[in-house]
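One structure, as structure tokens, below. Some questions next.
One protein chain is absent from this view; the other protein chains keep their places.
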Amino acid sequence: MTGEVTGGNFFVLASFIASGVTMAALAAWTATRLAQAKKKLNMLNQTENPKD
Amino acid sequence: MFSTFANPHRFMSLTRPLLPILTVVAAVMLAAGWIWAIGFVPDEKYQGPTVQIMYVHVPAAMVSLAAYSTMAISSLLYLILKHSLADVAAKSAAPIAAALSFICLVTGSLWGRPTWGTYWIWDARLTSMLFQLFLILGYMALRSAFQREQEAARAGAILCLVGAVNLPIIKFSVEWWNTLHQPAGFISLTGDSSLTAEFFWPLMFNLIGMMVLFGAFLIATMRSEVYKRQYEAKLARLNRSTS
Amino acid sequence: MINRDSDGQMALKLRQLTAVRGYTLLFSGLDFDLAYGEFAALKGPNGAGKTTLLRMVAGLIAAESGEIEYSIPDEAPARGIYYLGHELGLRPNETPLSHLRDWADMHHQPRERILPAIDRLGLTSRREVPAWSLSAGQKKRVALARSLVVPCPIWLLDEPASSLDVGGQCLLCELMTEHLNSNGAILAALHDPMDLEPSRVLDVGAFAP
Partner (left out) sequence: MKGILAIFRRELVLAWAGGSGLFLPAAFFAGTIFLAPLGVGAEPGLLSRLAPGLIFVALCLASLTTLERIFQADLEVGALDQQRLSGLSMELITVVKVLAHWLVSGLPIALLTPVAAVFMRADTVTPMTILPVFLGSITIFLWGGVGASLTAGLRRSGPLVALLVLPLFVPVVIFGAEELNHILTGQTFGAGLTLLAANTLAALAISPFAMALALKLE
């Protein structure tokens, strides 16, 4: 059983890194989109009726 | 009718707690799955360590197909029920499906380099995935070409369904074409080599992890889409009352 | 939905119609009945939804909610609705004659009505001229000639007088009067008042939110 990471193979690492980077990018994009959308909506609610 | 005013409160309140849970579970499962795949899977007799690419490539392929099916089903629901939440689901699933298809293609070509010496081999599954990505990009481009959300939703839904109907035909024709032009004795990426237990379980684990990740992304994107539409609706009401 | 009995005097029954454009609600709960022989004018500020309502009654737009009931005599061609919108339906290299001939054939109507209609609208000398070289008024006359070639009981007119000269406008009044006298119904969005007095007025603005 090969315990350690089979470092010799560049391509295995490359594909995991590529997938990781793409997923991270998607996560970042989704998170910012969500935050911005919520912020814009709250801002609008603020301006419309500041009391709540 | 296009119920822009259908207030998806139930959906929003339901997914509010669900989103963090799914994100954490997905992160943990993927991390564990990847470590399991890289660290503990023995070398396969033909390909040696490069088989480990399968643990990212296959889940990405399957989940991107699941994502496209989500788009197709919600497009169908939107055309029939005209409920705006179905459209939100279809629109939100598109970028995720595109990202997963992209991952599948990149890992597929990275797998090709050590195994067959070239970054792109016209393997049937990879080629079908390529055209699936094209369909998704076309869907997103079409949607962004319309100003009004209502028209974008309807046009997108129709294109998605036409794409969904054609995808099996494309897959069949590519596989048929593949048998003509592909040299025999070609190790396909997955599937036919019957996986023994120690190869199979990490694959299942990674697959479920990717599915959960898709769920988390979908819900997050849908929530931001709902916020965006509520913002635009409220803005329109404000303009109308002040004008 | 369309029921083809024409015993009832009512041409159109609009029930609780609602229209949405993008995220803004144009009008809701709009009720209106239009009888045969009646001319109703649509009133309301710009953007109130007059054109939207006309296109909705013509069946070109789906209503957000609400119901439209048509009662159209059986012998009426096609859906029994003549719609005159802002765009007049003439391709650049179509001539009045070819357009009206296609229009008649499309509805299985006899072609004999084409030449009298062209003469009536004063297009005799221009019946072979391609549309790209016709003026807006002349193209409007071709659109009006369509109503004579394929007579429909219900007329939906969106600012019919626009781009017509004085002669054209009084010709329009004549055509509308004849249509009303032959028991037709007219629903028209008017930009400025016409010589022909509408028997009823529907203020779309009253149904705005």
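In order of appearance the chains are A, B and C, and numbering begins at 1 in each one.
By our rule, a residue touches a chain if its C-beta (ideal position, glycine included) is under 8 Å from a C-beta of that chain, and two chains touch if they have at least 3 such contacts.
Just so it is clear, the model here is predicted, and its values are computed rather than measured.
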Checklist line | Chains in view that touch the one left out, judged over the entire complex | finding: B, C
Item checked: Which of B:L18, B:I158, B:M204 or B:L238 contacts the chain that the document leaves out -> B:I158
Notebook entry, point to check: Which residue among C:P77, C:P151, C:G168 or C:P198 touches the omitted chain?
Noted result: C:P77
Margin query: If the hidden chain were put back, which residues of subunit C would touch it?
Written below: 55, 58-62, 77-79, 81-83, 85-94, 98, 102-103, 105-108, 146
Next item on the list: By the contact definition given up top, give the residues of subunit B that touch the hidden chain.
Entry: 79, 131-132, 134-135, 137-138, 141-142, 145-146, 151, 154-155, 158-159, 161-163, 165-166, 169-170, 172-174, 176-177, 180
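In the analysis below, only the chains that are shown with their structure count from here on.
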Item checked: Centre distance in Å when subunit A and subunit B are each reduced to the mean of their C-alpha atoms -> 16
Next item on the list: Could you list the positions in subunit B whose residues touch two or more of the other chains?
Entry: 235
Checklist line | Residue ranges of subunit B touching subunit A (in the complex, touch as defined) | finding: 30, 34, 38-40, 42-43, 48-50, 52-53, 56-57, 60, 95-96, 99, 102-103, 106-107, 110-111, 113-114, 213, 217, 220-221, 223-225, 227-228, 230-231, 234-235, 238
Next item on the list: Sort out for me which residues of subunit B touch subunit C in the complex.
Entry: 1-2, 4, 148-150, 229, 232-233, 235-237, 239-240
Notebook entry, point to check: Of all residues in subunit C, which touch subunit B in the complex?
Noted result: 18, 20, 22-24, 62-65, 209
